[in-house]
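One structure follows; several queries about it will come next.
Only one protein chain is missing; all other protein chains are in place.
Up next, subunit A:
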Amino acid sequence: MSDILTPVLTSRWAQENSWTLETYERTGGYRAMRTALAGHPDQLIQLCKDSGLRGRGGAGFPTGMKWSFIPQGGEGAGAKPKYLVINADEGEPGTCKDIPTMMADPHSLIEGCIITSYAIRANFCAIYVRGEALHPIRRLRAAVAEAYAQGYLGTDILGTGFDLEIVVHAGAGAYICGEETALLDSLEGRRGQPRLKPPFPATAGLYASPTVVNNVETIASVPYIVAGGAEWFRTMGSEKSPGPKIYSVSGHVERPGQYEAPMGITLRTLLELAGGMKDGIPLKFWTPGGSSTPMFTAEHLDVPLDFEGAAGAGSMLGTTAVQVFNETVSVPWAVMKWTEFYKHESCGKCTPCREGTYWLVQILERMVHGEGTESDVETLLDVCDNILGRSFCALGDGATSPITSGIKYFRQEFLDLIAEQPAVARPEQLADVELTGAPA
């Protein structure tokens, strides 16, 4: 059994000048790169498969398998240039792990990019960072410059004959650009709208060439997997969800923050580490992995937070963005706020999501302002039903999660918004709404 917290990705964060090449190399950095570049690319793909690493960007796709989909060889798509694109668009509400990673330890991501690019035979890598993440962009660019100066990037890296250019690309504010195909369109200088799949990025991604898109935390894990080996990685977490993972605990807890633990930690343990609920006010609802993952309640304190555990309990692991809300928060209000977010961020490409999120916001705002009708709850569920599985990308599906899960666990609270005599105490947001009478 491993310890309750296992800092790997976060192990350097408290070091002085943790973001510099000097600190990184003093603490073992860039050793894995040397081993990797001395091996065959296919050995690295095999290592990644053996480790069981799964994508940390939300969907949990096996990373080694993704790399192996890149066509190699001199013919067809295999003859085209290959690209590595890092998804650093971190925008899923609640998610706040990649930004501290890039600020505190940018070289771990860069070393991961070098190893991954070598494995998939890419000579160009773009790190697409959301534009609002200025300090991470700054740190990454400084680290990339250090890596070039040291001969870890550029042509003929360490005399191996391997060439790699890395560009740190600033986005411009659009949650949808975190969706990997929208991200590619955005990186090509277009509106960030999802592409029809297939073809998948592995065969026709950036500039219609074979492309791997991976999350920051996924790729920052790679140097450790090389340094420790697949067995070492698998000493943490479970068979199907191995490795350490950064859990971002936010909201009504005494000590919010970043906690890196083996996959499968529970909210009960996280709450203990975080000093319990703030001011002792009881837990009401929480998200296991961002607003797009169906909410949980106090019933779910012991659900193992790994891919299987979260799914088994009716939600998803998502980005392990654990947002904790206490009893003072109105569920319909929270759901309304999240829905306003999805409506704002809907790219407008497909009708179910574009129209659906518009109507969902109309209904929820009406309800929260005390003007709901008897049929509103059913109408909400009906609209969600028409979005889920019918929209072009997963943003639409995600938009339904807070609503359907909120109604599943707190239906009475929605109904009470319509009834004259609320059965539950009016949470503070609603008192506020009635006072000002204005939509947020």
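Note that a contact is a pair of C-beta atoms (placed from the backbone, for glycine too) under 8 Å apart; a residue touches a chain by one contact, two chains touch by 3 or more; residues count from 1.
We adopt the following convention: contacts and distances are computed from a predicted model.
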Identity of the absent chain, which is to be given by its UniProt protein name, from "Ni/Fe hydrogenase subunit alpha", "NADH dehydrogenase subunit E", "DNA-directed DNA polymerase" or "Quaternary amine transport ATP-binding protein": "NADH dehydrogenase subunit E"
Residue of A:A227, A:M263 or A:V303 touching the missing chain in the full complex: A:A227
Contact partner of the left-out chain, one of A:L53, A:I70, A:I127 or A:A174: A:A174
For subunit A, the residues touching the chain missing from this view: 2-8, 10-11, 13-14, 17-19, 28, 31-32, 35-36, 39-40, 42-47, 50, 81, 90-96, 98-100, 103-104, 124, 126, 130-135, 137-139, 141-142, 167-175, 186-192, 207, 224, 226-232, 235-236, 244, 246-252, 255-261, 273-274, 291, 321, 323, 325, 329, 334, 337-338, 341, 344-345, 429, 432, 436, 440
